[in-house]
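Heads up, one of the protein chains got dropped from this complex, but the rest are sitting where they should.
Naming follows writing order (A and B), and every chain is counted from residue 1.
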Amino acid sequence: MSNIKEILNKSSIFSSLGEDDIQRLEPFFEKREIHPGDIIAKADDAAQFFFLLNNGTVLLAMEEGRSVVLNTPGDFIGLELLSAKGVYKTTLTVLEKGSVFAVPRQAFLAVIQENSEAAATIMASWQEYLDKTAPFVKIVKKIEGISLSYNF
Amino acid sequence: MDALFIEFYHNTGFYLWDYRYLIMIAVGLVFVYLGIAKDYEPLLLVPIGFGILMGNIPVFQGLGLSIYEDNSVLHYLYFGVTQGIYPPLIFLGIGAMTDFSTLLARPILMLLGAAAQTGIFITFLGALALGFAPNEASSIGIIGGADGPTAIFLTAKLAPHLIGPIAVAAYSYMALVPVIQPPIMRLLTTRKERLIRMEEPREVTKREKIIFPIVAFLLCCFLAPAALPLLGMLCFGNLLKEAVVTERLAQTARNSLIDTATILLGVTVGASTQGDIFLVPSSIGIFALGALSFGIATASGVLFAKVMNLFLKSKINPLLGAAGVSAVPDSARVVQIVGQKEDPTNFLLMHAMAPNVAGVIGSAIAAGVLWSLMAS
Partner (left out) sequence: MYGLEAINANNGWAISVVGVTIVFSGLVTLSLVISQLYRVLALWENPSKIKTLFKAKQPKNQSEEFQEKEIIDQAVFTGSQKEGAKQFNLLIRTMEDHFSLPRLLHLAQISDLKNSHSNLNNLLKTNIIIPDGSGFFTWEKETFDKAIL
C-alpha cells in the first residue's frame, strides 16, 4: 500500500498530517479501478464512501447544474463536497480511466474525530481545498438565502 | 342490521360494477405499467393511467364522487381541462424549457413543421367522411398535431364530450412515436437521401433569442388570433427563459407550474374516461383516425423535405421532415436514430429540433384556425 501513502502525501488535504496519522488512515483505503462512464457515487443514495483520486478524471455533478472536474492525484472527494447527513448529494461520473482509493465514510469520520489535532489539520486544509476547487458552493448557499427572503 | 349491511353492499363497487369499468381499469393498469416499467412517457401515462383507475371505480351517484357530478372534487379539478386552463399553463412551461436556437439558425426548417400539420387537416377530412360532426372532426384531426395540451385545449372548446378518447389517443400515439415513424421514414426515403449531412448551423445571438418569441407571438396571433392562449403562453415562457433576468419565473414555469398542471390534467383526463362513456363505437374511430393522423403527418413532413430539396442548393436530410410532428423531443430523437442507422457519424438530433419546435407553433396555429373556423 505504499501507493496510498504516496497519494496521501501528495494530497493537499492530508500532506500536513503526521506519519502516525497517515499510518492510521492507510488501512481504510481500498484501491479501485475506474473506467469512463462509471458512476461511483449517485445523488440521494446512502453515502458509503469517500474517494481519494489516484489518477484519471471524475466529474462531480452538484445541484442546479453546477459541477467540478477533478483530475489531480490527491484530490479528495468527500465531506460536504460529496455528501450531507449520510446521503450523497452529488453524482460522481468517471470521464477518464484511472483509479481511486475508497475509504468507508464512517471509518474515515471516526478516525479523524478520534484525533482532534489531525481533525483540525484536515479541516483547515479541506477549507482551503474547497475554496480553491468549488468556491461557488458557499456562494450558492448565500444566493439561496437572499432569494428566500425576497418578497413580491 | 341485515338491512344496513345490504344497503352498504349496494353502495360498494362490487355491487355497482359493470364489465366496461373492468375493461377501462385494465387499460389504466396497462398505462401505468408502460409508464413505470417501460419508461414510455411516464410523466403522462402514469397520471392518465391512474386517473383511469380513479374514474372507473363504480360509485353511487349523488354522493359527489364521480368526475361528472357537479359537487365532486374531481369535477372541480376537471374544470381546468374543460375551460382550457391547464394546456396554456403547460405551454408556458414548454416555452420556458425550449431552445429555439437551431430554428433561428436555419429558419427554413420551420416549413417542415408546417408540412407535418397537413396531417391534421387530412384527418379532419377522414373524420368527416366517417360521419363525425365538423367540430368533432376538428378535435380528432388535431391529434395529428402530436401535441397533447393542444388536443385537449381544442377538444375542450369544440367537443368536450370527446376529451377522454382524444386525450388517451393523443398521448398513446405520442408514446408510440418511436414505433410509428421509422417504417414510414424508411419507406419514403432512399438510402442516399438518408445519408445527407446537414450544414453546421450558424451561431445565434442572445438578442435574437430574446426577440424571437415577441416577433413570433405578434405575427402568428395577428394572423390567427384564436391561437393566442397557447401561442401567447408558449412565447411568454420562452421570453422568461431567454431574458435571463426573469430566470426565477422561468424556473417556476418549467418546474413546479408545468408539473402541477400536468398532474391535474393527466389525472382528470384519465378520470373522465369512464367505461360507459369511453367504450363506444366512436372511440374506435377516434383511435383509428389518430394512428392515421400520425402516419400522414410523418409522411407529409418527409415528402415536403424532398420537394424542398428540388429547389435548395444545400440539401436537407428528408428524415428531418418527420420531426415536424411536434412530439418534442421524441420525434427528433427518432430522426437521429434512423439517420445513425445509415451513418453512425451523421448527427441529426440538433437539426431535427428545429422542425420539432416549429411543429409546436404550427399545431397551435392549426388549433386556433380550426377553433375560429368552427366558431364562425
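Operating definition for what follows: a residue touches a chain if its C-beta (ideal position, glycine included) is under 8 Å from a C-beta of that chain, and two chains touch if they have at least 3 such contacts.
For clarity, every value in this text was computed on a predicted model and none was experimentally measured.
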Touched by the hidden chain, restricted to displayed chains: A, B
Among B:L16, B:L128 or B:L228, the residue in touch with the chain that has been omitted: B:L128
Residue among B:T118, B:T189 or B:T273 that touches the chain left out of view: B:T118
Per the touch definition above, residue among B:L53, B:A322 or B:M353 touching the missing chain: B:M353
Sites on chain A contacted by the missing partner chain, in the whole complex: 36-37, 57, 59, 61-62, 64-69, 71, 91, 93-96, 134-136, 139-140
Chain not shown, touching residues in chain B: 99, 101-105, 107-108, 110-111, 113-114, 117-118, 120-122, 124-125, 128-131, 133-134, 137, 200-208, 211-212, 215-216, 219-220, 223-224, 333, 336-337, 340, 344-345, 347, 349-350, 353, 358, 361-362, 365-366, 369-370, 373
